[in-house]
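Quick one: this structure, given as structure tokens, is what I'll be asking you about.
Here the complex is missing a single protein chain, while all its other protein chains stay put.
Showing chain A:
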Amino acid sequence: MESTGLTTQVANVLPPAKTTKLSSWQRGIPLYFMILPGFLFFSIFKYIPMAGVLLAFKDYDPFIGLWGSKWVGLEHFQRLFTSADFLTLMWNTLALSAVNLFFFFPAPIILAILLNEIRLAWFRKSIQTIVYIPHFLSWVIVISVTFILFATQEGGVNKLLVDWGFPRFELLTSPDYFRPLYLSQNIWKETGWNAVIFFAALASIDPTLYEASVVDGASRMRQLWHITLPALKQIIIILFILRVGYVMNTGFEHILLMQNPLNLGVADVFDTYVYREGILQGQFSFTTAVGLFKSVIGLALIVVANWVAKKLGEEGVY
């Protein structure tokens, strides 16, 4: 996990001359104080909620509290697995993830390769700078922009279509367009940012490889196939595997903000379901069970993906 060189490690292991008499516990005291606020944060706001998943096995009564509420075993899970919602949620989550894996994932790679083909530094820099920016905009803004452009009556695009004599395009209300729209928004917002790592990989290619290939008479396409892509191959494989580990995470806020009663059938995923049925409808125990199911599957996927990534000789997430 640590990338520290051996020399620094050795230097760090040796306490400074003045404090050699202290045990390492004593020497660490100021550091423990510095860690304490963070430790409390993790304990309270991360680990107590993990213990809170016990709710999933109880019937939570807000007046009695978690400990007083009665145990119901796996009742909530049974209800989840036998409900019609479950298949919809699972299918929607997988469909959105699949769309992400096969279309959103390659976008930054293509962008990086395109930029790598040109040598006009100012042009490349300006494009890089501009494509980063949407990453910093909130989903609320991205979705507001979508509304402004594509709303059925007022939207800029629909005004243009009407001016040209075409019928209006009901992008926002039709469930058929939800997945493509979701994908396009992801691509618009994050492609530039996600391309950073590929830019770096491409920047590290030895230019003499290209020169040599020119001498050998390689075309641009050949260079792409034999030099550029192999340079990216490893990182692409690793990132792809790790993305597979995040199949259960499809972008909660994004989806929540895009949902409306018309597209709910394709837009409902586990997270939004938990929010709606849990927080808004007050079914705390049942939705904790739904959340727990999602978290457990997510954990398993990440662990497997990370294991595979490490098998391939990479760092992985941990």
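As a working rule, contacts are C-beta pairs under 8 Å (C-beta built on N, C-alpha and C of every residue); 3 or more make two chains touch, one makes a residue touch a chain; residues count from 1.
We adopt the following convention: contacts and distances are computed from a predicted model.
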Identify the UniProt protein name of the omitted chain, choosing among "Pyruvate dehydrogenase E1 component alpha subunit", "Dehydratase", "Spore gernimation protein GerPD" or "Carbohydrate ABC transporter permease".
-> "Carbohydrate ABC transporter permease"
Would you mind spotting which of A:V72, A:I127 or A:L183 touches the chain that isn't drawn?
-> A:I127
Touching residue (missing chain; options A:F103, A:Y177, A:F240 or A:Y275) | A:Y275
Could you tell me which of A:L74, A:L87 or A:I141 touches the chain that is not displayed?
-> A:I141
For chain A, residues touching the missing partner are 1-4, 8-9, 11-13, 15-19, 24-25, 27-28, 30-32, 34-35, 37-39, 41-42, 44-53, 55, 60, 66, 111, 114-115, 117-120, 123, 127, 129-134, 136-141, 143-145, 147-149, 151-157, 159-160, 162-163, 188, 192-193, 196-197, 199-200, 207, 210-211, 213-214, 218-221, 223, 252-253, 256-257, 271, 274-275, 278-279, 284, 287-288, 291-292, 294-296, 298-299, 302-303, 315, 317-318
